[in-house]
Structures are given as C-alpha cells and as structure tokens.
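In this view, the complex is presented without one of its protein chains, the others remaining in place.
Letters A and B name the chains as they come in the text, with residue numbers starting at 1 for each one.
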Amino acid sequence: MIVASVLIVGGFFLIVGTILIKGLPALSLDLITKTPGGGFYMGKEGGVLNAIVGSLYIALGSSGLALILSLPIVLYINVYLKRSSKLGSIARLSSDVLFGIPSIVYGAFGFTVMIYFGLKTSLLGGILTVTLLVLPIMIRTMDEVIRTIPKELLDASYSLGSTRLEASKILIRQSIPGIFTAILLSFGRGIGDVASVMFTAGFSDNIPTSIDSPAPTLPLAIFFQLGSPVDEVQARAYASALVLTIIVLLISIGARTLSKRFSKNKI
Amino acid sequence: MANTPHISVQNLNVYYGQNHALKNISIDIPDKKVTSFIGPSGCGKTTLLKTFNRLHDSSVDVRVEGKVLVDGEDIYDSKAEVTHIRKKMGLLSQRPFPLPMSIYDNIAYGPRIHGMRDKEKLDQLVEQQLRDVALWDEVKDRLNTPAVRLSIGQQQRLCLARGLAVQPEIILGDEPTSALDPKSTQKIEELFVQLREKYTIVLVTHILRQARRVSDFIAFIYNGEIIEFAPTEELLLNPKEELTKEYVRGFVS
Partner (left out) sequence: MLVLTILSVLLAVFIGLGLYLRSLPLLELKSVGSLLTSSVWKPFKGEFGFFPFIMGTLWVTGIAIVVALPLCLLSGIFISEYAHHRVRKIIVPFVDLLSGIPPVVFGVWGVLFVVPLIQEYIAPHFVEYATGYSVLAGGIVLAVMIFPLIISILLEVFGTVPRELKDASLSLGATQWQTVKFVLLKRSMPGIIAAIVLAISRAFGETIAVLMVCGNLPEVPHSVLDSGYPLPALIANNYGEMLSIPLYDSALLFSALILFIIIFLFNAISRIVLSRIERRMN
C-alpha cells in the first residue's frame, strides 16, 4: 500500500522532473519573449510568445464568460430552488456529466456549430468552445462552496426582510474565495487543453490582434514543435512544456491554497 | 468490593490534541456485574469506555497515558495484541451498525475471522446467539436477507448477538438504547439483566432510571474525572459528593 502511494506521488515528481531536466537546457528568454521568426520550425530564431499570449487570451476569455454564465445558474440552484428541487438535482447531475465529457467532443461540437454559422477558426471560436468545456468545472466548484454555507445564514437574512437578490449578494460575498478557486481551476484547464482548441481556434505565428483572427495556443505549439524532425525544435517543445507546467502548477497551487478551508481531497 | 476486578484502570489520562479529556482516572470494574457510567454529555464517559478496547488507536490526535488492566494484563503494553483484547469485549454502540452483509453473516463474521470454518458449528452458533437475544423466532426464516432490513430495535439485538458470538467476557454498551423506542429499550435492558450472570457489563448511559434498573454499580463522571463510584442505590439515593448530589437531584425528587 505504501509502495502504491509512493508510486502515485512519485508519478507527479517523475513527470515534473522529466520535463524539468529536458526542458531547462532549452529554456531561454527568447522563447518566452519572441514570436516565431521565419523557419522557426526548422530550428531558426524565435519563441512561442504568440502561443503564450493566445492561450492566455483564450483562458481569460473563457473563464470570464463561464463565470458570467455560471454564477446565475449556481445562485438559481441554491437560492431560488428548494433543496429538494428536481431541477436542482438534474442541473447538478448534468454538470457532473458534462464535466466528464472529453474536450475532443467539445471541440468537435464547437466545430460543427462554427460550420453551421459559417465561422472560421478564430480566437472567438476558441473562447466559446473552451467556455463550454470549463462551464461544468465552474458550476461544480462554486456549487460545492456555496452549499457549505449554512442555510441558517440565508434564513437569518430572510427573517430580516431581505429579498432573494439581497440574499444572493450575501452568498456571493461569503463565497468569494470559492469563486476565485473556480476561476483558477477553469483557467488552468483552459490554458492546458488542446483537443478543444485545435478545431476551433486555429493556429498562427502571430499574436492574435482581433477576436476573429486565428489564435495560437501553447499546448498546440508544444505539439507542433514536438512533431518536428529537428532536434533543436524538439528541445524547444520540452522547454515550452516546462513553461506550461510552471504556469499550470502556479495556478493549481493558488487554487488549492484558496480552497483549503472549503473542502478536503476534492479535485 | 466482593469480586476481584475484571478491568482495572490506573492513572489513566487521555488527550484529544490539546484537550485533556480524561484526568487521572482510576477505577476497578467488578467481575460479572453491571457497572454504569453516568454524567452530562461531553464528560468523557464514552471516551473512557472506548479506552477499554483501544478503539482510539485509529483516531487522529488521541494520546492515552496510564494503564488499563484486563484480567491483570495491561492492554496498552506495547506487547499486547489488540485483536486479542478486542475479542474479549463485545461493543454495542449508540446506533446499531450491522455489517454490510446478511443476518447470518453478521453473527458468523467474528467466529469466521477467528478461524471457525465448520458450517454445522456455525449454524449452531448463529442459532444459539440469536436465541440468546430473543431474535431467533423473528428472523429464522430470513437469515440470508441483508441485516439492514431489520428494524432498529432488532438490529441492536443483532449487534449484541454478533458481539456475543466471539465469546467475550465483557460487554461494553455506549448508550445502546439511545436510538431505540421504549419497547426495544426494555428488551435490551432485560437482556442485560440476564447476561450479567455470565458477563461483566459496562454501560454508558445518561438515563438515570436505566442505570438504576440494570446496574450494580454506578460511576459518576464529570469533566473528565470520576467524582464518585458506588453501588447503585447508594450513589443515587445517598450520594456523598456535592456534584453527584446536584446531578442526581432531579432523580431523587
């Protein structure tokens, strides 16, 4: 049993360690401050700044959008519906189920919708698809936090004559750290996902300038660089993977620190 | 006291983290008698009971100091074998917790763990134990149904039978009737009175009338200390300590 636990925790260190050892030598300032120059994928000058920025745009945009969409849903489930409400439990169940739907399916779905509306692969398409992907994470995380707030608090506020809207405000204020956790988790998932954006956001060597220009993403940049036969480019893929790992770990640790007092051993 | 003590507690201290839950407890539990622990909630009576079969072992942040001798053997000695100690004691908890298996398997669980494989012997034993707790007639036709389908009162008697099946010497009851209706409570109490012939019984209860009905001795525990330990009638009707007087006053009047 101890061996099994060590293996599992060891898995984490093995991954981070491997990425660190292989990625560190190729990590340079150029990599994170420059966009790909001509012949970048053949080993020439440049960096993956375009992809870093593109990923940040997508993660930021989709987390923001998902927050705007999910907050009313979570409040509706928790404030307006009764605890025993059918709709409430169906909504929770469906967010659990949607949470399990793989990103490639969201990607394929986003793609079909975009064809239907005649949209090209773009930053907007990426943001919308990733929003669908992180929406369930957002709903689950916030719902979990809000449910830990004692019902008596709501009752107390009602008995002082407050409306449901005011009660909602109290709930939000009480669960701000939880909301931040949800944003961070969504952000982490959004920045790291490939399968949903490869169909919908496209790729380019430039930093996206408008919402309908194609948006490069860091994971996809890693994937492309790794496919190159040139050693130097592969090394840059490892370094880019290291950059992504560091970003994501920082986000995870931040989210954990915030959520510590709300729930244990939840993911 | 007439008999030699079955359980002898000497200078026992128990800590939950920073909280000093039991303070310097020393008490001799007499053999083949019913001893009740009474006291307000949170006074430490359940904690004391659980030290007798080392159920604190797996708890986080519990520290036990001092000695608990069972049949003269210190159960907190590093050489003591915990399963052997626990086998000597049957435990009845506040709510019945039947194991997730059939009625039959619940009773057979203990004996099987201790190596009994003979189907005939097991059958016999199960019947015997169920008869002992007056449950046989109620369940003999559905021994293979899950135990959770029984009523709460039946479940509690099943748990008692399950404990008796490993042939313990001591029965520990942690407010065993607190979840039961009056009728089931009465049945359990009657069983205790019968069982006292063969077993040493230690009971935690907050019902003074119950303590009076079933026990030979009562220990009054308050704030982690034993305030008074005396034969039942004496403690209830003629307490020596002020604290005891105050606690049993409602009972006397």
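We adopt the following convention: a contact is a pair of C-beta atoms (placed from the backbone, for glycine too) under 8 Å apart; a residue touches a chain by one contact, two chains touch by 3 or more.
Computed from a prediction, not measured in an experiment: that's the story for all the values here.
Peer 1: May I ask which residue of A:K44, A:K151 or A:R256 touches the chain that does not appear here?
Peer 2: A:R256
Peer 1: Give the residue, chosen from B:R63, B:H114 or B:R209, that touches the chain omitted from the document.
Peer 2: In the full complex, the listed residue that touches the missing chain is B:H114.
Peer 1: With respect to the chain omitted from the figure, which of A:L69, A:I207 or A:V230 is a touching residue?
Peer 2: A:L69
Peer 1: Mind listing the chain A residues that contact the chain we can't see here?
Peer 2: 1-5, 7-9, 11-12, 14-16, 18-19, 22, 69-70, 72-73, 75-77, 80, 87, 89-109, 111-113, 115-116, 132, 135, 139, 185, 188, 191-195, 198-199, 219-220, 222-223, 226, 237-238, 241, 244-245, 248-249, 251-253, 255-256, 264-267
Peer 1: If the missing chain were put back, which residues of chain B would it touch?
Peer 2: 53, 55, 58, 60-61, 83-84, 86-87, 89-91, 93-95, 97, 99-101, 109-110, 113-114, 159, 162-163, 165-166, 172
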